[in-house]
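One protein chain omitted, others in place.
Chain IDs A and B follow the sequence of writing; residue 1 opens each chain.
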Amino acid sequence: MGRDRETLLRKYHQARWDEEIICEMDVPGERGILVPEAEAGIQEAVGDGTSRIPENLRRKQPPALPEINQMRVNRHYMRLSQETLGTDVNIDISQGTCTMKYSPKIQEHVATRNPGMAEIHPLQDESTIQGILHVYYQFEQFLKEISGLDRFSFQPGGGAQGVFTNASMVRAYHASRGDHQRDEVITTMFSHPCDAATGATAGYKVVTLMPDDTGYPHVDAMKAAVSERTAGIFITNPEDTGLYNPQIKEFVDIAHGVGALCSYDQANANGLLGIARAKEAGFDLCHFNVHKTFSMPHACMGPAIGAVGVVDELKRYLPLPRVEFDGERYTLDYRGEPESIGRVRSFLGNAQGVLKAYAWVMQLGADGLREVAECSVLNNNYMLKKLSEVPGVVIQYSEEKRRLEQVRYSWGKLNRDTGVGTDDINRRIADYGIQHYWPSHHPWIVPEPFTLEPCESYSKDDIDEYVAVLRQISKEAYENPELVKSAPHNSAIHKVPAPSIDEPERIAVTWRQYVKKQAAKNSG
Amino acid sequence: MPRRTLGVIVNPVAGMGGRVGLKGSDGVEILRRARELGARPEAPGRMAQALKAVSQFQDQARILTYPGQMGEKSCTLAGLPATVIGRTEGEETAPEDTRRAARQMAAAGADLILFAGGDGTARDLYHAVGEEVPVLGVPAGVKIHSAVYAVTPRSAGELVALWLQRHLLRMRSSEVMDIDEEAFRAGVVRAKLYGYLQVPEENRFVQNVKAGGVVHEAEALQGICAEVLRAMEDPDCIFAVGPGTTTRGILQALELENTLLGVDVVRNRKLLANDVTARQLLDLIGGNRAKVVVTAIGGQGHILGRGNQQISPEIIRQVGRENLLIVATKEKLVSLGGRPLLVDTGDAALDQELSGYTRIITGYGDYVIYKVGY
Partner (left out) sequence: MSQRRIVYPYIPNSVPEIKAQMLKEVGARDIMDLYAEIPDELILKRRMDLPEPILDEYSLKRHLEEILDRNRNCDDHLNFLGAGCAQHHVPAVCDEISSRGEFVTAYVGEPYADHGKWQALFEYASLMGELLDMDVLSCPLYDGPSAAATSLRMASRTTGRNEVLVPGSASPDLMAVVRNYLGGIGEPQVSIRTIDFDPGSGLLDLDQLRSAISSNTAAVLIENPGYLGNIETRAEEIGEIARNAGAEFVVYTDPISLGVLAPPVHYGGTFACGDFQPLGMHIQCGGGQGGFIATHDDMRYVAEFKDLMFGITETVKEGEWGFGEVLFDRTSYGSREQGKEYTGTTTGLWAITAGVYLALMGPKGMEEIGRTILQKSQYAARQIGGIPGVRVASETPFFKEFVVNFDGTGKSVGEINAALLDRKIFGGKDISGEFPQLGQSALYCVTERITQDDIHTLVQALGECCS
C-alpha cells in the first residue's frame, strides 16, 4: 500500500519557465525550417512565380513574424505544454460538466499515426474511403442504440455547434410546414448557455425557466412558458446541478401539446449510458458531446464533435452529406432532400474524432458502457458524501436526493465565515497540482459555486486525494485566509490582479496590439 | 496614477431601533426610546468591517470622513488613515449631519461615498448628492428597501477595493425607497420611491478573473426597453408605465417627459399624462385596451404595492393579468436567491390571482418564467 490518499498532499510545483512571448524571441536571420524550392526545370519554365501577381496584390513587406531556430521553437512550446495541466497529468475531476475522462492512448496513436486516417482527403472517391465511412456508419448505429433516436450526423465541430444544428433543424421543420409564427424557444437556467444562445443565433426569442427550490424548474413554469409561438425546447437533464428532473417526460409532453419540438442537450449523458435514453423521454432531437462522453480528448478546446440525432420524421433536415450503406458499399449522399439545412461545417466534420469514439465503444460494448455510467454515478455520490463533510461546503438544492454524474457545490458558507470565495479556492487548488475547477456557467445562481465531475476514469484513491486537497484548503481559509486569497503560489505564474483588461486602451489580444498600446502609454 | 478619493459616512444611529423591535430609528423620540431599551450604535462597527477590506489598498486612496461616530471611529477601527472634515452639532447626529457630510465630501472631490445606514440614510444621500456622485451603502439600518446596498459589509468593502485597484466598475441607477415609519410601526406598509442614486454594480454572480459576467446592465436595460417599445407599436393601446430604474428608460427612449417616481401614461408613443393618481389612471383607461408596465422596485422584489400604489387593484382588474407587463433584469431575478417576486396590492384576493409562474421581460426577445408570490 502506498500513502494514505485521504491525507495525502503532494509537494507539487508546476514548471515555471518564465517564457518570453514568442514574438520577443526574434533573432534576425535564424530559421526554424527550410521549405522545398521548385526544381530548376520549373524555375526555368515559369520564372519567379510572383511576377504574374498584380503589383497591388503582392506582399511588399514580409510578415513581421519572428525568426527563431527550430530547437528554440520546439523548446518554447514544450515549456508551454509543461505549463499546462491536461488530464494526462492531473486528477481532472475539476472541470465539471466537461467529463474529463481518460482518452485511451491506443486511439490517439492510431488516429494520428495511421496514414489511413491522417492522410486521407475528404473528397476522395467513396470507393477509396470505405474504411472511414464504415466507422461513421457503425458509430451512428451505436448512437442510435444508445439514444433510441433514428439518424445521426457527426458534422458539427463541437457541442454548441451541435445544438445550433438542432436549432437550425427545428427552424427548418416549422418552415417546411409553412409555420412561421413560432418564434420562441424554451430552455432552463441550468442548461448550458448554448441551449439559449444557439436558439437566439437561429433567430428565436428565448424563454428561460428558473429552477425552484428543488433545483429544476416546476412543471407549472413550463406550462406558463409554452404557447402556439413555441418552436422548440432545448434542455439538459440531468441539469448542471447533477439533479435529474423526474418530470422531464411531462415537460416534453407539454411542448408536444403545443406543436413544439424537443431537443435534448446530452452533454451530461455520462451517467446515463445504457440506463435512460432520449427516446423514452420523448425527445425529437438530441446531441452528444463526443469529446466528453465518448472519450475524444478535449484538446485545449477542440477539435471536437457534437453528434446530433433525430427521429425519423426529422431525418430530411439533417446536414449533408449523409453516410449511407446499401449492405455492400458505403456512400455519401450529398443531395439529400431539399429540406436539409445544408451544412454547418465543411467536409465530414472531425473524422478522426469519430474514429476515436468508435474505438472506445468497441472496447467497452454494452456492458462496458453501462459500467461507465454506473461508476461515474457511484464516484459522484461517493465524492458528494466525502465533500459534504468538508467545512464550508454547502450542497445546494434537494440535499436528500441522489445526484447523477456531477454536483454543483457551493462555498457560500465558507465565504460568509472567512471571506474566502470560490475564485480564491480555485486559484489555490492549482498549488496542489490539480486543475482549476469549473465554478458554474453564468449567471451564478448557486452562490460561490464549484462543479465537480468525478467520471469513471477516476479511482477511489483519486477521489480521496482530491477531497483531501479541498479539505486542506478549507482549513487554510479558516486559519489563514490570506494564503488562499493570494494564491497561486506553486503555479506557472502568480496571481493576476483583478484584471481591468477590458478598457479599450488596455485590450491586447495580440502582441502587436500590446506593443502599440505600450508605446502609446509611454508617449502619452 | 492619481489616487481616488473615498468619502466615508456613518449614520451611527442607523439600526438602533431594530434590535429593540422598533422597526426603524428615524426621529429623535424613537431614538431616545431605543437608547432606553438598551440599543447601542452598530453602524460604526459595520462600516469598520467594510473598511478592513479596503485597508490594504490605502496607499491608492485619499479618505475623507466625518468626526467620531460618523466615520472617524470606523476608520480607526479598520486601521485606515483618514482626513476628518466638518463638525457635528450636539450629542445625537441628525439627518442634516449626513446630508451636510455628503455635500462637503462631494465638494472636496470625493469620487465615491461609502455610507453605512438604512433607508433613511439613503434618502439623505439622495437629497445631498442625487446622482452626481456615486455612492455605495453598507447595510446597517433596520429598513433596507432601497437597492443601493451591498449584500454584506464585507462585500461592500471588497467592491471598493476593486474600485481602488482601477477595476472597471459599472455604475447603475438604483432606487431609494423608504416606508413611512410611523405607519409601519402601526403595521401598515406604505412605501415610497424617493429617487435614484448611482451605485457601482456588484457582480457577485461572476468570477473575478473574468472581467464581466451577466450582460452589461445598460445593455440589458436597452433590450428591455426595446421589447416594451415593440409592444407599444399597437396604436390603440394605452400604456401605464410604473416607476423604477428598469422602466424609466422606456419614456426616455420615446423622448417623452418622465416623472421618474410616478406613473406615466402613453398611447401611440405620445404622452397622455405624467405622474397620475390611481383615479386619474382609471379615468384615462376608461374602456380602452391597456397594458401596465411594472418592475421589481427596491431590494425586496416587489412588483406591486411598493412605490407604485397608484397602480391600484381596480386598475389591475380592469386591464387584466395578461396585460401586466413585468420587466426586470436577469441579474435582479438571480439576486432574489430563489425568492418570488412579490405583490402586495392591498387586495388579498387579487394578490392570490396574480401569484404563480409568469413571464418576465428580461431583454429584447428574451424572457424568464418566474414565480410571483405575496
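Note that in this section a contact is a pair of C-beta atoms (placed from the backbone, for glycine too) under 8 Å apart; a residue touches a chain by one contact, two chains touch by 3 or more.
What you see is a predicted model, and the numbers here were worked out from it, not measured in a lab.
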From A:H218, A:K315, A:H442 or A:R471, residue that would touch the chain that is not displayed: A:H442
Listed residues A:G2, A:G327, A:P504 or A:G524, member touching the removed chain: A:P504
Chain not shown: contacting residue from A:Y244, A:F288 or A:F450: A:Y244
Residues of chain B in contact with the chain not shown: 206, 209-216, 219-220, 223, 363, 366
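By definition in this document, only the chains that are shown with their structure count from here on.
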Length of the line joining the C-alpha centres of chain A and chain B, rounded to whole Å: 40
Residue ranges of chain A in contact with chain B within the complex: 183-184, 189, 200, 204-213, 217-218, 220-225, 416, 419, 421-423, 426, 439, 442-445, 447, 496-503
Residue numbers on chain B that touch chain A, as the complex places them: 53, 152, 154, 158, 162, 165-168, 204-209, 211-214, 330-331, 333-334, 337-338, 356-359, 362, 365-371
